Structure formats: C-alpha cells, structure tokens
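A protein chain is absent from this complex, but the other protein chains hold their places.
Chains: A and B, in written order; residue numbering restarts at 1 for each.
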Amino acid sequence: MSKMINIVINGAPLQVAEGTTILDAAKKINVHIPTLCHHDDLCIAGNCRICVVEVGNGKTNLMAACATPVYENMEIRTNTQLIRQARKHILELLLTEHNINCIKCSYSSSCELQQLALEYRTDEDLFISLRKPSTPDISSYAILKDESKCIRCTRCVRTCAEIQGMSALTMAFKGNSTKMSTFMGKPMNEVVCTNCGQCINRCPTGALVERNYIEEVWNAIYDPTKHVVVQTAPAVRVALGEQFGLQAGHRVTGKMVAALRAMGFDSVLDTDFTADLTIMEEGTELLTRLKKALVDRDSSIALPMMTSCSPGWIKFIEHIYPDLLPNLSTCKSPQQMFGVLAKTYYAEKRGIDPKNIVSVSIMPCTAKKYEANRPEMRDSGFQDVDYVLTTRELAIMIQQTGINVTTLKTEKYDSIMGASTGAAVIFGATGGVMEAAIRTAYELVTGREVPFDGLNITPLRGFDGIKEASLLVENVLPEWKFLEGVVLKVAIAHGLANARKLMKAVEEKTVDFHFIEVMACPGGCLGGGGQPIPTNIDIRSARMDAIYKEDEKMTIRKSHENPEVKTLYEEFLGEPNGHKSHKLLHTYYTERNRY
Amino acid sequence: MDCNSLMRNVMKMGKDEFVQVLLDSGLKGRGGAGFPTGLKWKIVKETKSDIKYVICNADEGEPGTFKDREILDKSCDKVVWGMALAAYIVGAKEGYVYLRAEYKFLTTKLRIAIDNMDNHLRSLGINFKLNIAFGSGAYICGEETALLQSMEGYRGEPTNKPPYPVNFGYLGKPTVVNNVETFVNAMIIADIGSVEYKKLGTKASQGSKLFSVSGDCCKEGVFELEMGMTLQAFVDEFGDGDTKAVQVGGASGFCVPRKEFSKTIIGYEGIPTGGSMKVFNSSRSMYNILENYLTFFEEESCGQCTPCRVGTQQLLKGVRAVKRKEKPKSYLDELLKLADTMKYASKCGLGKSVGNAFKSIIENFREEIVY
Partner (left out) sequence: MSNSEEFISQLADKYGRKRESLMPILQEVVDQYYYLNDERMLNIAKELDISTADVYGTASFYSFLNTTPHGKYSIKICKTIICDMKHKEDIVDAVTELLGIKPGETTHDEKFSLDYINCLGWCHKGPAMLINDECYAELTPQKVKDILLSYIKK
C-alpha cells in the first residue's frame, strides 16, 4: 500500500498515492490538462511543455503536469491567465514550425495539434514563419515520413526504442536545427525500420502516416475490366467501429462485409480462411520437424520453429537474428496465401483471367504493405496482393462511399475463400496463432480435443510480454507414437522489444522451446500499426476481449474443420506441405543489415 | 595551501562536523545557480548507496566567463583536492571532471594534479578514483542533468527534475555536481573556517567570488572580489569611463543600464552570477549585442522543449524584423510576452534565462532596437 498524499487542484482537495503525477491526479477528478508529448504507453518526456500548471504560490512555478510527482499539500491550478498565455504561445510557436496546409494532410481532423490549436483559437501568423522547404520521404511501401509536420514530441523515437527495441528513429542536431531523423537522414527503406507502424499510431500529427493506396483501389473498383477481390484480417473487425464513434471492442464483422460490398468489391472474402489454411500448413510443418528431430535424430532440423505471419517480425529477424532464419516456418502469412490463391485457385474456379484480378487486403497492419511488395511474393505469376489498406484507410473509403456503417444490415462473406473458424479469428490477438495451431495439432496427434474448457487455451492469452506454456502430449494415435510423453514447450512474444529478449535466449540456447509465436505489435495484430488511433492498453484489451468473443460465437472453432479449406485441399492443393503447397504457399527469407 | 594537511584536518574533525562548517559558511554554488553547497553534500552523504559520484562541472561556456579556465590553469590542485574532500564527506569512491572540449589543452595539468593527489590519498587511506570526461561542444552541458546525460552517452538534453542528481544522478546513483570554483571554495573554508570566510560578503552572498571581466574596460581578466558590491563600485574600478551597460551573468544574465548601476547589487540578493561581467561603452550597439546573444541561444538550445527551441528563434527573427521595419515597434511587446512564457514554461535554466537578457535590453535600450 503506497502512502496517500493530500493535494488541492483548483481548490478541490483530493488524496492520491505517492508518486502520482499531477496529470494523473487531475484525471481522477476529471480535470483535463492538454498534452502533446505524453503517451500512456511511453516513458515521460516532458518536452512539449503544453501541460504546464501553476504549483504553489505565485507565478514562479510552472511545472509540467506529466512529469511532476505530487508532494504533500501541493496546491495546483490548471487554468490561470499565465497558463493560458503559455499554452497559446506554445501552440503558436509549434505552428510556426509546422506545415499548416491541413487541407492536404491525411491526418487532418485527427491531428492533436490541430485540435488544440482550434480549442485555444491560436493565431498561426502571430509569430514569424520558420517553415523550411522539405519533401516527404515516400521511400517505404508502408510508412510516409513528413518532417514538415513534426513537432519534436519524440513519441515516435520513444516508441521505436522502448516498445519495439529497434531505435530506427532518433532526434538529431540541436537548437534551431533539431529534427527527427533516421541514421544519417537516410530514407526509411534503407534503415532497420521493420514497417510495424507503431510510430504512426503514436504520432500526434501527420508527420508519420501510412502510405496511402485509396485512390488506386477506387480506380480498380471503377475499372469494369477488373475483378476486385478483398480479404479482411481478423483484427480489423473488432476495431473498425472505433473510426465511426463506436466503443473499442465493438464487433462489426457483418457490417464491414456489407460496407465492402456496397463499395463495389466484386467478391468480399476473408483472410481468416487462409488463417485456417496456414494452421494446416504450419501444423504439418511443425510435426514434420518434430518427427525429423525426435525420430530421425536429424540435428540439422531447426527448432524451435517460429511463426511467420507477422511481416514486421520477419523483417526484424532478417535484420537482427539472420542466423535464426532457418527456424522460421516457411509458410507465407495468411494475407500472402490468400493473394496467391486468389490469382490461381479462385481464378480457375470462377473462370476469370488472373491478369484481370486485383487483389486487395484490409489489414490492421502497415508492414503488410511492404510484405505485399516483397519480390518473392509473385508465385501466382503476378503480384499476389496488389494493394494493402489499413483499417483507417478502409474507414475513409467507407465515409467516401457515403454509407452509415452503424445502420448497415449485417451480411455474410462470399465463398469459396470466405469461410472461417474461431481458430482463425484469434490470429488477431497475441497467442492466437499458437492457440489455433495447438487446437488442430493436438487433435491430429491424439484424436482428442485439447483438454481446455470450451477449447479456450487461456494460458496462452493475455498481454504479458513473453508467455511460456507447456502441454503434455500423451495417449497419442499410433502413427504419432514418437510424440508419446513429449512435453510440448511453447513461447509467445508480442512487441519487438520482447521478441528481441526471447530471440537472445533462443540464440544463446538458454531456453528450450519447440514452437514460438511472435507478433511485432503490442497485443498482437489488434494493436497493429494500421489500427485506429489512439491506442492504449484499455483499448487493446477491449479489442482482445472482442476477438475471443467472436471466436466463441463461431460455429466451427478448429481450423481443420473449415469446409472450404477441406475443399481447397481436395480439389486443388492435394496434401498439406505437398508439392503444390510448397510452390504456392511457402516462401524464403533474406538476411539484412543488423545496424 | 597544503591540501594534504587540510584533508587530514577534516578527517580529524569528522564528516558531520565539516558539513556543519560548510553550512555555517553559507557557501553557495559558484556556477551561477547558487545552491547551498553544505546542503548538497549533506543530502548525498545521507542517501544510502554503495555507489556515489562526485563530478566537477568544468563545462564553463557562459559567454564572458573564463574564471574556471584560470582556476584549472593555476590552481588545479585545489580543484581536485576539493573533489576528494567532497568524496570523503559523502562517501563516493569515484569522480569525474567534466571538462569542456574547448579546454582540452588543460588535460596534462589536470592529470598531473590528479596523479600527485593519488599518492597522498593512498597514504591517507582514502579510496577515490578521479577520471576526466570530455565534453564535445555543447553549452547546454553546463546544466547538471544535461552534463550527466552527456556522460552517460546520450544527447545533452536536460532531464525532468525531480529527480535531482543528489538522489538520482550519474547512472542513477547519488551524485554531487559542483562548479570548479565551488570545490576551491570548499578547500578555502577547510583552511580558514566558516567564521573567517563570512567576514567577506553579505548575509545572502557569503565570501568572495572570482569575476571574469572583459569588454570596454581599463583592465580585463579574472579578479577576486567581495560579493555584495554595487555595480557602480564595479564600474568605477573596471570601466573605461564611458560605460553604457554591464551584462552581469553572461548571455543568460541581465543587462544593467547606467542609471541602475548604483541600485544593483552583485550577489544572490541582487543579480546572482557565475561571475561573467561584460562591460559595454557608448560606442556599442545594444542591438548587435542582443542579436549576438540570441544567435548564441538559438544554436546552443538543446532543442527538446518548445518554448526554448522555437522561442529563441522567434526572439531573434523578431528583433531583426523590427529593426528592418518588417514588423511594427509594437511587435516587441508580443515578444516580451513570449519571453515571459519562455521564463515560466521552459524545461531548464537555458530557456528560462533567455528572457533575462532580452527583457533587460529591450526595456532599457528599446530605442536602439527600434531605430
């Protein structure tokens, strides 16, 4: 129990725990103090100074509310003439450095600087313009960096350092030359950026946004010669509603499908379908590796095997731990499996020339934009996924269509790549891929369902940075006898800083796992770089709850029971990991610079 | 001064006793911030930690200040012994002199002084290893938390206070950060005692201080003067007979016009200062002087906080615009308000002090800016 401190805010007395900042104390009594550099997920910076408040007697003590812990009998005033002048000045100063062409900015109306400037009726012309000419960095497929909009709050730098452990961004120079930069100011596509987009989620302005493909997708939809298919990732359906004023965790799956249809997509299909497919391929791959290691005693087999559906994670391991590339599953991500099948299996079945198919995906992710453009992702003979849109871009397109999403009637996905299971939808949460894989693998090997109530493998769930679990495999079916008595050891990490810790242990062989799931983003895909902004632990928790609820409500809960997946194998692929699977659904990786 | 004997005396006296002597002496930090030295050492002494540090802030960069350079050049031994004294009192086994890059030519002298002291410390049974850490050209690293950031391998950006270095300093350990001159004064007090020390100066500004005097003077250099004197007395002694203004405390200090000389006290009760005294005669343009200061701050600001990073640029561009008649005279009043915001809302002393020179020059010499 921490010591309680008595303070007074705007004349109102209250008690808070020792160590509480003025900002948090004020929140408890619903006193709002504006902030810009502050973010719940990050360490305290205290550099924007807009949260300054008066403490004690007189004017000499303006302190940053976000950075100042309370002391006994502290008297705080949050709205005085001096404070208002300070806040206005700070906004006016920031505006003199800022590209104020809001009409052209994709972040307009979400921008925190804009909102505060409007709230304080600031005059962007009071002081002298310090704006310098600059061109945005569009070198990356995923992230657009526009330094003319940077307010030097360092949220992006702190995110990349603390949450992702990459430190691809830094502040450079000092004084009037201070700027946010990469190593030597190189373009984003030349540095160790993993495209995870977490920086975008935390940037208060439009300095960091995703590369936008809305116009390209509209053009494809309007083109009568093109057949446009769209796939939707699991994490999108529990977050899209936030862009339309719904609470975080509101599931809008059916409405999303209806909206996509109304927008003019020729076929509305589901990434969850290929998520189930991924489980079939990856599960088989894991069991094959285990057999080779345990039965054939093949020491060249790389264990632990690691999931490969998170492209931010893939780029991370290519940069930082290329020695562990053999450990990665060779399976493509569900997005990419979908893309290649759309222009082969789907094209064949529907009798459409694949060169006329435009394959679009809706993702909670920015790294997927990079993934779709990886040179090896062309096994269909064409670029397998043409355009990737984030949840945010989809919301904009829905608005442009003029649809009121909240009043739409729910609709169902199209076939032949639209059926899915509960195991697929949980891919959107950290631990979900692992859970889906175990639901199938355990049943395949023992003939029984996993010994967890309602198939909910709760030890794999939740937001602990690194989770470990083990499962005794016993009473197996005859052809799996090499697994009898094996304790299957698994680990799950989310956020790249946690991934780095885990990989270090794997590399140093201080841990002993069979299978590891890694998601680049905190919380898993539900916290992805393409998801609605703002993000914090409460919002991500709500999305996580929604994902597991969606799973429970599905009729089919296990990947191997997906009827369309069964059909796909029977009529097209043959066996999991068979020749055709290897040709279309598996991939390889590229070693990159560590620094 | 036989530093070795002085140390022996203090060891005989006892740590608590010497801390009391320091407190009684009223010694305040000689870098300009003026925190009571006895109190600083007391806090670190009483903080429980196996590891503690003593750091000498030799990042003298305030325009017009060069007394630390002179001290390091001529009285290096007093500085390093003062640090050993602090280390003994507070319980630190390791220390650093943070020497600005521009003073690298003093390294040999410093190393010799440290080596000489090491021999004595061994016989005294004091375990204190003193190293040198170099700056690399950043005025802001004279601010103690920025200095610590620099030593830890980061950009020299001041950190949020609290926590203060006395509790959470170098590598998170309790740390004494003091100015070069402060350590020398500690040795002086160990030598002559607090009563003798207090014979000079005033109640609020005990003792004597070194002043760096330059500009339109009849004599320039480093002078030891009693604190609490009036600026008039100073100008009478050092000015060239035509003194228009004196900048007390460097670019972050105040520009005092002729009419205020007799009313202004040089000390913590008047204008506290690190000792920089720049003297300007009537041939000097206060506009040029202001422009020079603002250019200095615009470049040397660490750039992290909005009021300082952008404010310094606005003040500079603003006075230039008024001078060139691109902005009306009344724009100066907007800038004065901005200087106020910078004073209250900036994250560290640099941003807070830019307004001092700005305000004092605009208020006292407005016509030189406007015409």
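What we mean here is this: contacts are C-beta pairs under 8 Å (C-beta built on N, C-alpha and C of every residue); 3 or more make two chains touch, one makes a residue touch a chain.
All values reported here derive from a predicted model rather than from experimental measurement.
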Contacting the left-out chain in the complete assembly, out of A:V52, A:A67, A:L94 or A:L169: A:L169
Identified contact with the non-displayed chain, of B:R284, B:R320 or B:R366: B:R284
Residue of A:N47, A:T68, A:T159 or A:T182 touching the missing chain in the full complex: A:T182
Contact residue for the chain not shown (choose from B:F18, B:W41 or B:F66): B:F66
In chain A, positions touching the absent partner: 166-174, 181-184, 191-192, 594-595
For chain B, the residues touching the chain missing from this view: 60-66, 68-69, 101-105, 133-139, 150-156, 171, 212-216, 220-222, 251, 278, 284, 288-289, 292-293, 296, 299-300, 302
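One rule holds in what follows: only the chains that are shown with their structure count from here on.
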Distance from chain B to chain A - Cα centre to Cα centre, in angstrom: 49
Parts of chain A lying in touch with chain B, wherever the complex brings them together: 44-50, 52, 59-60, 62, 64, 67-69, 82, 85-86, 89-90, 93-94, 96-97, 126-128, 130, 151-152, 154, 171, 173-178
Touching residues on chain B, where the partner in the complex is chain A: 138, 140, 155-156, 160, 162, 298-307, 309-314, 317-318, 321, 327, 334, 337-338, 340-341, 344-347
